[in-house]
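Other chains dropped; remaining ones untouched in position.
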Amino acid sequence: MKYADEFRDPVLARKVLNRIERTLGRIPMPEGRPLHIMEVCGGHTHSIFRYGLQKLVPDSIEFVHGPGCPVCVLPMGRVDDCVTLAEQPQVIFTTFGDAMRVPGSKGSLIEAKARGADVRMVYSPLDALELARRHPEREVVFFALGFETTMPSTALTLLQAAEEGVENFSMICQHITIIPTLKALLSDPQCLIDGFIGPGHVSMVIGNRGYGFIPDDYGKPFVVAGFEPLDLLQSLWMVLEQMAEGRASVENQYARVVPEDGNTAALRAMAEVYEDRESCDWRGLGAIDRSGVRIRAAYADFDAERKFGLVPADVADPAICQCGEVVRGQLKPHMCRAFGKECTPATPLGALMVSSEGACAAYHQYGATDLVGTRDG
Amino acid sequence: MDDGGGARRLRGDAVTLAHGAGGRAMRDLIDEIFLKAFGETRVSGLEDQARLALDAFGGGTLAFTTDSFVIDPIFFPGGDIGKLAVCGTVNDLVVGGAKPVALTCSVIIEEGLAFADLHRIAESMATAAAEAGCRIVTGDTKVVPRGAADRIFVNTAGIGAIPADRSLAARHIRPGDALIVNTTLGEHGAAVMAARGDLGLTSALQSDCRPLGELVEALLEAAPDTRAIRDATRGGVATVLNEFAAASGTCCRIAEDKLPLREEVRGISEILGLDPLYIACEGLFVAAVPQAQTEAALAALRKRSGGEAACQIGEVVATPQGRAVMTSFFGGDRLVDMLEGEQLPRIC
Amino acid sequence: MCLGIPGRIIEITDAEKYLAVVDVSGVRRKVNVACIAETDALDELIGAWVLLHVGFAMSVIDEAEAARTLEVLDELGEVQDELTAMRESAQP
């Protein structure tokens, strides 16, 4: 597979790892802890676990898993909204597979489906629109979940529906934006992150200009990265090099995909359809100002919240959950008091235990190195 | 009255509830479709049970298994629900070292299924059974109203004879054994996902659905001390590795760069964000073979149809006990846990 | 955060609706190319490698940039090789 296999060369990886070790030698280490490098994006978390990168890098580097997984930060109340709509008899509720297992206070969408709701997984919002065309007698609702990477696809799908006049199609907009969240994270005085591996695919849409405040205001390196293991290792090395050189800037390791200014057509479609929300709820993190978007009034007909008069549910996370601390990088998943006990992939309390990008699920499924060691050794 | 031999018998194009009601229409359906396909099982077919002389079992142990098959679509590249139902049960017998002796065939049909489809399924079962060297000796037919089933479900049960000197079992697996597979991973699941059409994917993939008896016999001849064999079906190779590890108190350690994978299976996995280790197979077994007999085993398999891509994917080690672990081609280790439920396509 | 994979555009099926077929390791799927259609001559996209996300082509992969990244990686490795050579020759 072109543009993938080249970036998975284990021999080259070994060499890059050696370079990382050498660069590390030039960095003044923090007292009593490893360097904390946050991969913002859940896709990176996934790659780190899939390829066992945490085990490969020197012990003095610790990957801190960031909030960049739309499923992991999906609030319970929002899942309840989805279930509420899905349970209306005329509704065909469509969603990416990711959202199916996330628990709400009335259970997950997969449980609603088992109870009789017509919930269908789609690969693309286009497929949801196609379902609406094929079932004019039903109401097709699409759960538009995701960061900026996904927004253009839903915006274009909505515009297509509007152009064709597909009246039985609408979306619940759960699109969120990463930069306000990074700001919130960094403004927390307890934040102990030394550098960032930046989200490759969000940046492909929004470009790299928006990240400037991170080096400028907080002095932290920020390297936008691809998702193959060599991409990640190279990005890590680039972060470390900045630290070794005592500088901080936004760099782009993933230039083959990420243009500096993002994707103009995509941004245009997003701007046409969406506008900022004053505030948006994040599971574990609470409300963050202007961290999400909603559908503009001009497209109210395609906004399921308006169309069905949905009153958004507001549900507190279970008290035992420590998802917020994990998402902020303040706690390793297996140190959550619920991990592996009340909270398992079969009985997830937090979304982090559900998503294949969720750090808790990854710890549970792939087994953090130390866990496999301590449990069995 | 005319018993109705001859041209009439199956009126119309499709199954109706009458064909499941126990009367003449049901008899006609069984005669015209199943008995014609399965051959002369009339004597047993007309009693309530098939009867088999114990000689057929050669003094060994009797193996007994069953599976129900519920696939959508019922016809897919490389097979259909009938072939699947025979291969699935045959494979559950042969991986225990048994020679299949007899199968049952029990169908639940949604009214409206075309006779032509049913016929094709029955023919396909007969062909697969013949290939597997066993007979379908008895069966059952139920018809349910529209919407009470999805076209057709097929159950097969099978009995087989395990020769007295064989004792394949996952608990016999020990550290040092090689873990081998006969073919590439996930072809069935990937082919069916594409064939289903709802994901909009097309490919030239074929299901690997096949009876594994000959390959197992070849393996056992070349590697007589083989500890255990299991066919990977739902849950894929990962599930078999976990079962092996759990039953033997060992660790199944595989290497990512050893996993045989077709390009298209990789393509589907990448597009949908799935892990091929968990994708269903229907013609793949995992075997634990003493290291010394591995080369002979692989050589024997590679000579046979369905074994061309045979290779070692890993080995059995002592710890972590009861776990399956994969060394990524990158050198890092990760646990290959059992999945909670099915893998869902994902965007993130 | 966002699963994206490389695929190759092999056919434009509906230029008006920006629909194309992408091939990923022999697996094909209809995708929307509105985000990468800089001109109306969509046929120019045929053969292009693109980054796919939820049925949309989101970026044309820049071959030169990919090569440059690999070069940097190679250089990182080479420097490493030199260092290794140096170290080895330094040993008695």
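For reference, chains read A, B and C in written order, and residue numbers begin at 1 within each chain.
In the analysis below, contacts are C-beta pairs under 8 Å (C-beta built on N, C-alpha and C of every residue); 3 or more make two chains touch, one makes a residue touch a chain.
As the structure is a computational prediction, the values presented were derived from the model and not from experiment.
One representative per chain kind is drawn in place, while the complete complex holds these chains as A x2, B x2, C x2.
Rule of thumb we're sticking to: only the chains that are shown with their structure count from here on.
Between B-C and A-B, more C-beta contact pairs are found at A-B.
With each centre defined as the average position of its C-alpha atoms, the distance from chain A to chain C rounds to 22 Å.
Taking each chain's centre as the average of its CA atoms, chain B and chain C sit 38 Å apart. Residue positions of chain B with contacts to 2 or more other chains are 199-201, 263, 266-267, 270-271, 273, 346-348. Residue positions of chain C with contacts to 2 or more other chains are 1-3, 5, 24-25, 29-30, 53-55. Across the complex, chain C meets chain A through its residues 1-6, 8, 17, 24-25, 29-32, 34-38, 49, 51, 53-56, 58-59, 61-63, 65-66, 68-70, 72-74, 76-77, 79-81, 83. Interface of chain B with chain A (complex): residues 198-201, 251, 257, 263, 266-267, 270-273, 319-321, 323, 325, 327-335, 337, 339-341, 344-348. Listing the residues of chain C that touch chain B in their complex gives 1-3, 5, 7, 24-30, 52-55.
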